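Of the protein chains in this complex, all but one are displayed in their positions.
We just call them A, B and C in the order they show up, numbering each chain from 1.
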Amino acid sequence: MNFASDNWAGAHPAIAQALTEQSGGFATAYGLSDLDRAVEGRFCEIFEREVAVFFVATGTAANSLSMALVNRPGGVIFCHAHAHMLEDEGGAPEYLTGGARTHGVEGALGRVGTGALGKAIQQFPAEFVHMGQPMAVSITQATEIGTVYSLDEIAAISQTCRAHGLPLHMDGARFANALAALDTTPAEMTWKRGVDIVSFGATKNGCWCAEAIVVMDPTQARDMPFLRKRAAHLFSKSRFIAAQFDAYFRDDLWLKNARHANAMAVRLAGHIGKSSRLRLAWQPAANEVFAIMASSTAEEFKAAGVIFHPWQAPHEGLIGEGEMLGRFVTSFATAEEEVDRFGGMIA
Amino acid sequence: MNFASDNWAGAHPAIAQALTEQSGGFATAYGLSDLDRAVEGRFCEIFEREVAVFFVATGTAANSLSMALVNRPGGVIFCHAHAHMLEDEGGAPEYLTGGARTHGVEGALGRVGTGALGKAIQQFPAEFVHMGQPMAVSITQATEIGTVYSLDEIAAISQTCRAHGLPLHMDGARFANALAALDTTPAEMTWKRGVDIVSFGATKNGCWCAEAIVVMDPTQARDMPFLRKRAAHLFSKSRFIAAQFDAYFRDDLWLKNARHANAMAVRLAGHIGKSSRLRLAWQPAANEVFAIMASSTAEEFKAAGVIFHPWQAPHEGLIGEGEMLGRFVTSFATAEEEVDRFGGMIA
Amino acid sequence: MNFASDNWAGAHPAIAQALTEQSGGFATAYGLSDLDRAVEGRFCEIFEREVAVFFVATGTAANSLSMALVNRPGGVIFCHAHAHMLEDEGGAPEYLTGGARTHGVEGALGRVGTGALGKAIQQFPAEFVHMGQPMAVSITQATEIGTVYSLDEIAAISQTCRAHGLPLHMDGARFANALAALDTTPAEMTWKRGVDIVSFGATKNGCWCAEAIVVMDPTQARDMPFLRKRAAHLFSKSRFIAAQFDAYFRDDLWLKNARHANAMAVRLAGHIGKSSRLRLAWQPAANEVFAIMASSTAEEFKAAGVIFHPWQAPHEGLIGEGEMLGRFVTSFATAEEEVDRFGGMIA
Partner (left out) sequence: MNFASDNWAGAHPAIAQALTEQSGGFATAYGLSDLDRAVEGRFCEIFEREVAVFFVATGTAANSLSMALVNRPGGVIFCHAHAHMLEDEGGAPEYLTGGARTHGVEGALGRVGTGALGKAIQQFPAEFVHMGQPMAVSITQATEIGTVYSLDEIAAISQTCRAHGLPLHMDGARFANALAALDTTPAEMTWKRGVDIVSFGATKNGCWCAEAIVVMDPTQARDMPFLRKRAAHLFSKSRFIAAQFDAYFRDDLWLKNARHANAMAVRLAGHIGKSSRLRLAWQPAANEVFAIMASSTAEEFKAAGVIFHPWQAPHEGLIGEGEMLGRFVTSFATAEEEVDRFGGMIA
């Protein structure tokens, strides 16, 4: 009963097979192989437009280099107060931009509030050199706490971005899960709603290492090859990243994986909803379920082999005396039987 | 007849198999899995001492973060004038150290000259703030041009380092090839000769992505976890890097691969030595062969499907009128038949 | 009636005279002149211990390079949520540390709360690479809002620093004003209470450009000459900074200036306390007075030639409907007559 994280999972068999198939022969290094090019073409199809695609080693690299691409001196990035970029990337966005700052914006259920965003940006008057200058807005889809932005919410945020001349970045570490949750298309969820750059994550959804920066307007991506190389993120045998994406997109594996993960979260939430030992902190939309329980119950689960992470409550009053908040993550590798086994335990 | 580069090769079947075997199950992320730990132990065995090991995505990252570990403000890195770090890493060492400089030192056959090194360091008087301060020496083993430092040469360079209080780094993108060429042990080639940090490359020698920073004295490595995270080089599913190294070290696969690559270089050099159409630029020691030929001959080879890279001659007078210098790289994947096919072509 | 800022003032006549006297003759450049050395000696006398002193161009440079000196990868600086370093330096601390982050800590009346500080630091578990690592605590004395830390409060904060192995920095842009307010000595206000580094500002208190980084333990300052040079803050004709400090310390000019400025603040606060048109937001301790008034009153003052800055209220509920918060700054150059003229206007 392992609900620790979707990055504790391994790789989907189809991904492993693709890597094996790719292991022979010679191919141009540094992202210039035929397979690299073909996969870039697949991204264009999937996004229904010409996009520029750059593989990097980690989601943190994708986020940080996206920010480096739109960097401005004294730059300020607006993201949710509990965004991964702000809390969990060890200072990489600040480092790889040479000192840009992340400015946390409040918002319910892990989503940047449009009103709060506009207000935050206005705190930085243009040309007022002492505070620095706004440079980007970043949202996480699905969010850190398993919720998703609706298409309208994305559009509203991008409108605020436009009003202030700021690019909109989407941290898509769980892009596929959000897509499946909204039952929409990549194009609808991104550029048709004003998103300019996506950190397109596939690692959590069945690859072992496949992250890409997708720039919607390739003319804006001119510096990225140099940014990536300079950050030491240009793989020599890049075709092995390409091979993962190739298999990931083939026969909609990525969507199937995401739908499965989301379905397991729904199933898990169902068990929790019926249990008297835990309660849902909020309704899950993607592949993460947050539940409140007595600390003693958490200890009991742990002893019984249930693996999950404690989480810091996003707002006061959510957690009662002697309680804790737990995060349960599902993935392509989560078996229905395991979910039900946990369901049985809490019934 | 592909002699373009050892990073045009794929992955050894044993590496592919190891990845597949690792694809199932759950494992702690971010380098804390049992397999990660086991592989760290293997490094200690191989180096015959307690070492600290950090996986990163690329050789450029290994070099750059090694430098970041020993960074000093206004710092100057001494390396060969044609070192990869200086010429081929797109400014990554400078960037990831926040502006350290690489200072090229001359030396015959791709090796830093001990005399030239001492002279170069002395140009930077201690406390003379205008020039900056020496911070590290880096040598490449095997070198960029397929030669190797003898153990005595390494010891002589490290003596110069000690005299100036500087750490010695070894760029081991082709570590195994050098080891095989010298028929020695990792311990003898590194810390027993005064090397402090190694960029330990396995990608070029049969992995698809496996690079590690090995710090000989773990107490000196305290900051590295933060440096790596901050540079976005901490893999979430790190066990897949570990799995590659695990297979790489098992049954001496790494040494076998390197010996094969080196043997193919010797074989290739033998063909060239007997040919009237090319001549060896210098004697190869590892897995790279450099040969001089008429430019028209190079064109002819190209048309016949021989893939190799033109190279800039390291010194004047080497190349005659109408001639060019070509680099031929062999690897674990180079077939004897292909070498002989080329041999037949130039006989 | 100019209460805009203490950096709108000019230079004290004694400072101007010192510069003129220094204008002739030749002196070693780059901080190595006899006068530079003599002034360093004066700092040692004033702090009653051997200290290391580094002149820089701005207070922002002093703060930022102090942080660069104690920099750690993924480093986090703890300071007040409304500290100058966090809100008004255009990203310089982040930039000159290569991406360290400033983490705002709440606290009443502009002072970091000891409890809140400990709690904030504990959010960053040692070795938890994802969040980064604590690297320093910085307090501002006098604070941004004209209050001062008592000696006991400084000691309590440094105790928290010690408990977590963190250096304590003091932003002393208004060091002299705080000293005069507490009627204590530099030694008592700094290293005897556990302060490790001081940004020692003299510009606001009568110099035209004189800022120094004072490192209490010179053995900790080894890298600073290189840090300063690398940030382009080493003046060639450094003796002109030295000359300002020389005059600043002579005959206690600095203390006289600060006492005058503080006395003018007390006088101004007295006028406001008796007025029905404004009320004090809080009791001033140094040379800044904050008062609440109707916005229409502020407009009226402005029209009458009173110059002061609107200020963002540090907490909700302070300002009523239709009101605003104004900052009035006094300095060595503030004339008693001008204060009383304003007093007459609001009586």
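Keep in mind that, in the parts below, contacts are C-beta pairs under 8 Å (C-beta built on N, C-alpha and C of every residue); 3 or more make two chains touch, one makes a residue touch a chain.
What you see is a predicted model, and the numbers here were worked out from it, not measured in a lab.
Contacts of the undisplayed chain with the visible chains, over the whole complex, involve A, B, C. Only one residue in the set A:G10, A:G59, A:G110 or A:G132 touches the chain that does not appear here, and it is A:G132. Set against the missing chain, the residues B:D36, B:E94 or B:D171 yield one that touches it, B:E94. The chain that is not drawn here is touched, among residues A:E48, A:E188 or A:D223, by A:D223. Within the whole complex, the absent chain has one touching residue among C:H164, C:K237 or C:K256, and that is C:K237. Only one of the listed residues, A:V105, A:V137 or A:L234, touches the absent chain: A:L234.
Contact residues of chain B toward the unshown chain are 73-76, 87-91, 94-102, 129-132. Chain C residues in contact with the hidden partner, per the touch definition given at the top, are 2, 4-5, 7-13, 15-17, 19-20, 22-30, 56-61, 64-65, 89-92, 95-96, 203-204, 208-209, 226, 229-237, 240, 307, 333.
Seen across the whole complex, the unshown chain contacts chain A at 30, 68, 72-74, 98-99, 127, 129-130, 132-133, 223, 225-230, 234.
We adopt the following convention: only the chains that are shown with their structure count from here on.
Relative to the C-alpha centre of chain C, the farthest chain centre belongs to B. Chain A and chain C have Cα centroids separated by 41 Å. Computed centre separation for the pair chain A/chain B is 34 angstrom, with centres defined by C-alpha atoms.
Once the centre of each chain is set as its mean CA position, chain B and chain C turn out to be 50 Å apart. Taken residue by residue, chain A touches two or more other chains at 89-91, 95-96, whereas all remaining positions touch fewer.
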